[in-house]
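Presenting subunit A:
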Amino acid sequence: MAKVTIDGREIELPDGVRINAIEVAKRMGVEIPHYCYHPGLPIVGSCRMCLVEAGNRDAKTGEIRMQPKLVPGCTIPATDGLVLVTTGEKVQQARAMVEEGLLVRHPIDCPICDKAGECSLQDYHFKYGQSARRTDVMPFTSRKRDLGDVTLFIDRCVMCSRCVRFCSEVSGTAELMVANRAAHEEIDVVPGFPLHNELSGNVVDLCPVGALSDKDFSYQQRVWFMRQHTGVCTGCAQGCSIHIEENQDRVYRLKPRENQFVNKWWICNEGRYGYHHIHDAKRLAAPQYRNGGKTTDLDWTGLPEKLTKKLSDAGRLGALFSPFLSVEEAYLLAKLIKGIDPQAILAMGPVPTVGEDKKFPGGFVIAAEKAPNRRGVEEILGYFMHKLLTFDDFLNQMQRTELQGVWVSGGYKGPWIDAATARKFDAIPLLIVQDLFPSPLSEIATYTLPGASFAERDASYMNRYDRLQTSRLAVRPPWGVRAEAGLLWQMSGRKGLYSYRAVLDDLCREVLYFAPAAGPLPDVGLDMKINKLAKSGALAAKMA
Partner candidate 1 sequence: MLPIALDALIKIAVVIGGLMTAAAYLVLAERWIAAWIQDREGPNRVGVPLTKIRLFGLGQPLADGVKFIFKAEYTPGHVDKGLYFLAPVMIFASALAVFAVIPFGGLLPGNIFPASWGVSEPINLVIAPRLDVGMIYVFAMGSIAIYGVVLGGWASNNKYSFLGGLRSSAQLIAYELPMGLGILGVVLSAGSLRLDTIMQQQAQTGAWNAFVQPLGMVVFCVAAFAEATRLPFDLPEAEQELIGGYHTEYFGIKLMMYLVGEYLHMITAAFLIVILFFGGWHFWGLTGSSDTVTWTQAILRIIVLNVKVLGMIFFFMVARWSWARFRYDQLMSLAWLVMLPMGMVNIAYVAVWQEYGEQLATQAGLPPQIAMAVCGWAVLVATWFVGASMAPPAGDNRPRRTPLEPSFPMNLEIPEGAGR
Partner candidate 2 sequence: MKNDNSKVQWVAPPKLGLLGKSYLMLFLHGLVTAMRHLLFHKSITLQSPDERHAIADPVHYRGVHRLNKDEQGRVKCVACFLCATACPAHCIDIVAEESPWPDREKYPKVFNIDELRCIFCGMCEQACPVEAIELTSFYDLTGASREEMIFDKEKLLSVFDQTKDREPMPSKRVISATTGVAAGGQA
């Protein structure tokens, strides 16, 4: 057990915790400003912003001996007897000097810098910097260089080298380097080898200032206008934790949310830029009814009740569950269809898979399976069907049993069914398709219902390692679109507005597998494998 004293207050660290002074201070609620230090990257101690007074308390005599010079906090390991002073005049002076030094050749073009508002240089200057400027370098426009995936504003850079370390340690591609020396230091790439890898977007988040600019986000929106919502990436089966940032019902960017159990601090470019389909003009915009060759646009008023009635009158029912459905929606849909026809056939929709899993040196993984909730839907289908049917099984059964009504849930981000497969559904008298985009199947459906994207609903997903996470509504669906969850909620005859928590509670009560999800889910999600442990424990107890 290590006892650390910071600014006169003591904290005890458990054995085996190996962190540095910045992290210890953070646990005590004391901020030690820093640029180059990042918990996910190797420590270089180059920015000098985290300078603190450090010393040691002699374990036997209790005497404190301070080091004569200031020490960078990021390089001090938290050992027993460590004493830190972070508020002294010496420290404050050092911080002000570092700030002044960084700002000497900084363009101070904050009004047109996309980082303004979430910029460490800006924040620290207000907190620790000097109010007056002693140099005569007036604000100017920064030089700019295209690095490949991102744009570099050379003069805004504070040379923390986080981006360089990220490329060498986490993505393992090592495109970025520090060119030149001293005041002429610049981030650069070797000509002909631009920054281009599947994690390159993270360097923009890592950059504490506005030097690295995301080409997708640049000039789009000022950060203080945007609101941050807790989300889960639906790009692949990893289920990375993200922040969805929106303003006035328009998503402007996705950012990684720290989750040590899933994605650490990173997300891949595919997930980061995988939100453009939300605002795609090609999305289905209104419910449609097809009779023969005639298509009519419908109004939502009274439609859910009508659909329930049509399903009740249809006869044998079947339903395809997309792996893009949340566990709440899958549960509501299964319960609805099984409630109408207990013999109904429920099956898993196609699970898109692209290539192989990609593993990066930093431990980050991009899954080949490009759907967020295969596991969740599987568990629910397993409960209702006792046997998991795949898409192909469903097609076979469909022809054999002559289904009268089929509900197909889509929600895929791209094309997912070809015309030949879609033709197999031709014979179904009542085909209801809820999807994001028009597909060969939605073209022949009796009812085509527009569905909501991942940012437009409260939804819980279970990733391929059985971690259940909830993604919260960030933007409202476009006019004419109703989220699957709300629609199914109303079709099930539930009163009031859709509440994911209420559905999840019912699910926990009914399906044993989801029992651990009773009670609030932590932001980092809940590992449902705990259930398997309990099961084997019970088994072991029985055998004993």
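The rule is simple: contacts are C-beta pairs under 8 Å (C-beta built on N, C-alpha and C of every residue); 3 or more make two chains touch, one makes a residue touch a chain; residues count from 1.
On the choice of candidates, all candidates are chains of the complex that A comes from, given by their letters.
Not measured: the values here are computed from a predicted model.
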Options 1 or 2: the chain contacting subunit A in this complex
2
Residues of subunit A that touch candidate 2 when the two form their complex:
109, 111-112, 141-142, 144, 218-220, 222, 224-225
